[in-house]
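This view holds just a subset of the chains, kept in their places.
Labels run A, B and C following the written order; every chain starts at residue 1.
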Amino acid sequence: MDPDRLKALLERVRAGETNVGAAVRELEHLPFSDLGFARVDHHRALRMGMAEVILGQAKTAEQIAGIARRLIEAGQNVLVTRVDPEKVPEILARVPELRHAPTARVLSHESQPVVARPGRPVAIVTAGTSDLPVAEEAAETLRMAGIPFERVFDVGVAGIHRIFGGLPALRDAPAVIVVAGMEGALPSVVGGLVRGPIVAVPTSVGYGVAFGGLTALFGMLTGCASGVTVVNIDNGFGAAMAVLRLVNAGERGAA
Amino acid sequence: MDPDRLKALLERVRAGETNVGAAVRELEHLPFSDLGFARVDHHRALRMGMAEVILGQAKTAEQIAGIARRLIEAGQNVLVTRVDPEKVPEILARVPELRHAPTARVLSHESQPVVARPGRPVAIVTAGTSDLPVAEEAAETLRMAGIPFERVFDVGVAGIHRIFGGLPALRDAPAVIVVAGMEGALPSVVGGLVRGPIVAVPTSVGYGVAFGGLTALFGMLTGCASGVTVVNIDNGFGAAMAVLRLVNAGERGAA
Amino acid sequence: MDPDRLKALLERVRAGETNVGAAVRELEHLPFSDLGFARVDHHRALRMGMAEVILGQAKTAEQIAGIARRLIEAGQNVLVTRVDPEKVPEILARVPELRHAPTARVLSHESQPVVARPGRPVAIVTAGTSDLPVAEEAAETLRMAGIPFERVFDVGVAGIHRIFGGLPALRDAPAVIVVAGMEGALPSVVGGLVRGPIVAVPTSVGYGVAFGGLTALFGMLTGCASGVTVVNIDNGFGAAMAVLRLVNAGERGAA
């Protein structure tokens, strides 16, 4: 029930055109969504402070372009994730406003400039160069959410000293996203050094018993550093959204 | 290298008893831990603001009692998780100060009173009564960390209206822990209604293809609500520690 | 919002004590459940035409007895499934009204007599005697729903001719529940002979690569007879509930 319909009903009650019993029954039997559920959903989008997000993976170039066009025309910001590179030319031909971040496999558009949120930068840590696409997906998502971040890349075993070098930054960060494949041990190491929130993202890098990221996922879930949380394999977007939830809570806490 | 040894070395340098080159070599070859690494580790424990935690699962009653006794003598708070009920009488006979929370399978002791942290309560949401032990493990952990919390229990399918009833509380919470077994759909539902951080805990409740919590775990990781993070199956302790990390970050942010 | 609160609000609108805009806002912000969601839930229970069901598996004898007692006092019919035999004496000591069906691992009580629904009996088919507990769980559930049924037991490979002997009955049944372990081939055979709805229940009977029912489950899902549907391993209750849904639809269709 949109507010207009609800208002009209109440007007009729006030005018005595509908008696109270009939109004109660009408309200009770209305589809719940009409009573605000859809609006809540709408509110949620607003409150999350994010662009509208399209999961590009299982959609055709035509479908992606169509949805993006409609959102842009509605004045909304757009973020398309997991875009197959082969679909990009056709999409850009149809929606040239979109900006392509090829490593992140992301397309985006700011109909309205993203407002930067205050606070120290979130750290995005990766174990190796092969984890870059997932890390960059997280980075693009944070960018569209206005959350400042910094990259602490390539700090796997061969360069673990860089973690120590960058430790002050990690300790100051309001959250750390750790992206790692193979055995997924990096979040445990970071979790042992940092007391703030850590979101671990397993990646599908590796071969043999890496099992396309499953070993990293399970390693992260059973890791020794308490309080590390995990998102789906290769889900850089989800990790950034988890951070957005943290930031949302922090902002509300500050209010 | 403890400060005393380091100080002595520098004194020798200052006194001209050791030349600079020799001091450099000595410093380079010292075990790193002696240079403060252990102390950092010690600091980390302090900073996390938590009792010392003992994973009771694979330890004998004698081992658990021994470690607990030592910690209590050192004036530290103690939290023992996953304690097999059959071990409890023997442990309590040896360390009667410990307080037993049987549903949570937790033993604890406050050598120093836990200081309550400020802020609105964290919400612990469960789908069914069978998820209680995991939820209570989270609750006991939050209690020992001084984090206020409230229980929103038993809001699975048969009682989903209670989520709506408790929605304002969930929306105000600085974080929501959602404990659920079966297909693990509850975090998705909560994630669609709340914009703050959500830590999902799959439980091993169920039979057949519930696979001891795996289906819930995978369901939570692939769920439709973005930014929900997950910890290991039945890991109520880990979920509470993830919340502690959030709280730590928030407090630092306030500083 | 219960009807009384809603009515009071509307009375105030009619009386001019609340203006329409304020009433709209108040209605929008009320917990949805108060607006009838809980009642819908209640209605659903009524419409399903079933006793209240308690999953006994992960509950203590005390918990089961407590819930059962409360439901009986409320005049409701009760069905408790997956009751560990060791808990039964204590439960019966506390709630002696309950009737125990040991093979089905079920406790039940009819506060009000179950009304038999019209129609031909549903057929419950099993492959071997080891499938009996699952089949009897289905049978007890159908009994509490008032749905007539007949048993066609033990028609596996060693007795497949009995299917042919009982074929007329199977063909007349409004639905067939097929309970089978091992490779789960029986639903395919029945599905090739019968044109009505078939609900297949894999059982955890077997050893080695029977995998506790997984092979039967996957065999049933990939079986050659089109349109066979499947429920969880050992879930005789769920199969009966699927039949109840069919019967509900049929009765509504007749109305």
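FYI, a contact is a pair of C-beta atoms (placed from the backbone, for glycine too) under 8 Å apart; a residue touches a chain by one contact, two chains touch by 3 or more.
Predicted, not measured: the structure shown is a model, and the values here were computed from it.
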Assuming the 3 chains shown are copies of one sequence, what number of copies does the full assembly in this structure comprise?
-> 8
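Just so it is clear, only the chains that are shown with their structure count from here on.
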If you connect every pair of chains that touch, what shape comes out? Choose line, ring, star, complete or other.
-> complete
Taking each chain's centre as its mean C-alpha position, how far apart are chain A and chain C in Å?
-> 39
Whole-Å distance, chain A centre to chain B centre, using C-alpha means?
-> 25
Spell out, as numbers or ranges, the residues of chain B touching 2 or more other chains.
-> none
Quick one: which bits of chain B touch chain C in the complex? Just the residue numbers, please.
-> 129-130, 158-162, 164-165, 167-168, 205, 207-210
Touching residues (chain side chain A, partner chain C) in the complex | 3, 6-7, 10-11, 13-14, 16, 20-21, 23-24, 27-28, 32, 35-37, 39
Contacting residues of chain B [partner chain A, same complex] = 40-41, 44, 47-48, 53, 119, 174-175, 192-193, 195-199, 217, 221-222, 226-233, 237-238, 240-246, 248-250, 252-254
